[in-house]
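Structure below; questions to follow.
With one protein chain held back, the other chains of the complex are shown just where they sit.
As written, the chains take the letters A and B, and residue 1 is the first residue of each chain.
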Amino acid sequence: MQITRYHRCTALTIGREIIGGYDKDKISVAVIASHSALQILHGAKKEGLRTVLVTTRERLALYREFSHLIDKVIVVDKWRNICNKDAATSLRRLNSILIPHGSFVEYVGPDCAERIELPIFGLRSLVRVEASQWEKIGLLRRAGIPTPRTYSIGEEIDRIVIVKLPGAKGGKGYFIAKDGEEIAKRLSILVEQGLLKDAADAIIQEYVIGVPAYYHYFYSPLLDRVELMGADIRYETNVDGLRRLPPSLIGSADPSFVVVGNIPLVMRESLLPRILDYGRKFVKQTRRDLPPGIIGPFSLESIVTPSLEIKVFEFSGRIVAGTNLYINGSPYSWLYWDEPMSTGRRIAREIKIALEKDKLSKIVT
Amino acid sequence: MQITRYHRCTALTIGREIIGGYDKDKISVAVIASHSALQILHGAKKEGLRTVLVTTRERLALYREFSHLIDKVIVVDKWRNICNKDAATSLRRLNSILIPHGSFVEYVGPDCAERIELPIFGLRSLVRVEASQWEKIGLLRRAGIPTPRTYSIGEEIDRIVIVKLPGAKGGKGYFIAKDGEEIAKRLSILVEQGLLKDAADAIIQEYVIGVPAYYHYFYSPLLDRVELMGADIRYETNVDGLRRLPPSLIGSADPSFVVVGNIPLVMRESLLPRILDYGRKFVKQTRRDLPPGIIGPFSLESIVTPSLEIKVFEFSGRIVAGTNLYINGSPYSWLYWDEPMSTGRRIAREIKIALEKDKLSKIVT
Partner (left out) sequence: MQITRYHRCTALTIGREIIGGYDKDKISVAVIASHSALQILHGAKKEGLRTVLVTTRERLALYREFSHLIDKVIVVDKWRNICNKDAATSLRRLNSILIPHGSFVEYVGPDCAERIELPIFGLRSLVRVEASQWEKIGLLRRAGIPTPRTYSIGEEIDRIVIVKLPGAKGGKGYFIAKDGEEIAKRLSILVEQGLLKDAADAIIQEYVIGVPAYYHYFYSPLLDRVELMGADIRYETNVDGLRRLPPSLIGSADPSFVVVGNIPLVMRESLLPRILDYGRKFVKQTRRDLPPGIIGPFSLESIVTPSLEIKVFEFSGRIVAGTNLYINGSPYSWLYWDEPMSTGRRIAREIKIALEKDKLSKIVT
């Protein structure tokens, strides 16, 4: 198993050393200007932490409106520059803990995310796993979490499948199919177009008939517990619009799955024991495969079937955009905290607890 | 009318006598571990009441995470054991008012729900009505609330219908059809399979073309008013997922209607006068048919048509799971209370008001 090499690699926990040199009275939270940055900044401020925003110039116009949430802005010409020595040095001088979110790896690339010389709130070694659809599904399966059936290219396809490209690009390029030959053809076109390195990098997954549901978790290494932070449904273009057309007009139009937003959801309470259990299983497996294991927010992404099976088809090892729904707390976080606790604020709260207990190194890699 | 026998039966208001013997300073709220238990426990704590959770062993892992909301846990081997003398005695010793929710009757059965020797926050005699789809629709009609057309087996079916099985099992087994013969055939198979006692117990309802909307109400016997607590859309597998597939791939797949969660909704304000009116009509009719009439939360379940008719196809005589969306208050409850008022908390508030006014017997049966 290729994964085992990661935890031998001390570089993947480099943040634990760096944070030792930080001034504990001046810890700041750093985030790049996208995805759930506003939530993270807002949450940090609620907990009394300093904040740093790393942004490109064209996004300044938005974030300037929220200058009350931002102590320091670092402007980069392009996102990858955050990996340059200068940027990292500036951030270390600001005693910054970098909060990676769903756009972070997409913007800076996995190499930068792995190497960047900053404490990262989260599990750095997971980046490499997430770059591969196959390693992702493998981790879920080793954890004992039910997943949809997968197919190799060329294998006989006996049901509807969804074909997913590597990386976390908001569903772009995913397609539904039923026929093995058609899939092979479409993938080879993508390879020709340079949109895919190798057809085998795509994953062919059983399209489970049911409803999608996304669960937000937070694993606290300090309280040693998995908290349910919320649930959502992704709002995807054009699939969620096509269905508003009369079937005769949809014709043969292919649905696409580009996420543009999120809709709130609460789950049937009798499903929560299992949803929580899967979250715990995920935490345990990351500890085994990739010590020290996951830190902070993560998400399991599922289809719930009519027989109430929960099939997890993907995960995200960090804060997901669905949490933006719950900036003033979710139905679940109110149960735990009885104060407005977003996932962004929960991150800041964990940092605060770590500061109090002098355990900062436990919550970064 | 069969219903009239209920209100002669004093056993159906037995809780009014039992609560007379309770220690008013130590009232607790008891709930079984499912459906909206977390909301109810959280609400009770917000109002300063003691709480008791009745649970089976396998659900402990979830509810233990919320031990700050639970004063006492009673573990039962199976749900029906809550009806044993011992369990009821323990709960009476804890001065418990049992809060029934949508899973209560399903888990313990209607007999237990009717006989259990505990004060129940709600209208005990409604249990029997809710066991029959026909009695349910009859109550709505007597109340003067518009309902969809219904058909007897064998009657000519001239439009799309939905066929519903008795009991409140989250939509399980419901199916859509257009053809009388097909319906008769499918029902007789269900009878053969033992999933249905008598084909005539199923209700064949016009499938009203429009959008589903569920309204949450609270009737306060003490303030003598019906409050709008919220609205939601049920999230059902696989019907809400099927529609994401291209029509050519859906093929002849039958939709199913198993509820897995709820999505928030606000209604057009110009519909609220009618929505409130129907709620009031429902309260009045339960008073006539089943004195003392409904107490606390209930729900009307409707389709809204393009001509803005509201057709109520079902009701729930207790707290519905859609209220779990609003643990920190709903758009409507904020208007009434200007503090975070979930339906769970509203129940506890009514108990508190009853304690202050020394009118506990008014809010239980």
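One rule holds for everything that comes next: a residue touches a chain if its C-beta (ideal position, glycine included) is under 8 Å from a C-beta of that chain, and two chains touch if they have at least 3 such contacts.
Nothing here was measured: the structure is a model prediction, and the numbers come from that model.
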Options A:V191, A:V260, A:L308 or A:I353, residue touching the unrepresented chain: A:V260
Absent chain, residues of subunit A that touch it: 34-39, 42, 46, 58-59, 61-62, 65-66, 69, 103, 170, 235-238, 240-249, 253, 256, 258-264, 321, 324-328, 340
For subunit B, the residues touching the chain missing from this view: 160, 176, 178, 207, 209-213, 225, 227, 231, 233, 239-240, 242-243, 247, 250, 252-255, 263-273, 276-277, 303-306, 308, 328-329, 331, 334-336, 338, 340
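Basically, only the chains that are shown with their structure count from here on.
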Angle of the C-alpha superposing rotation, subunit A to subunit B, to the nearest 5 degrees: 120
Chain centre separation in whole Å, for subunit B relative to subunit A (CA means): 37
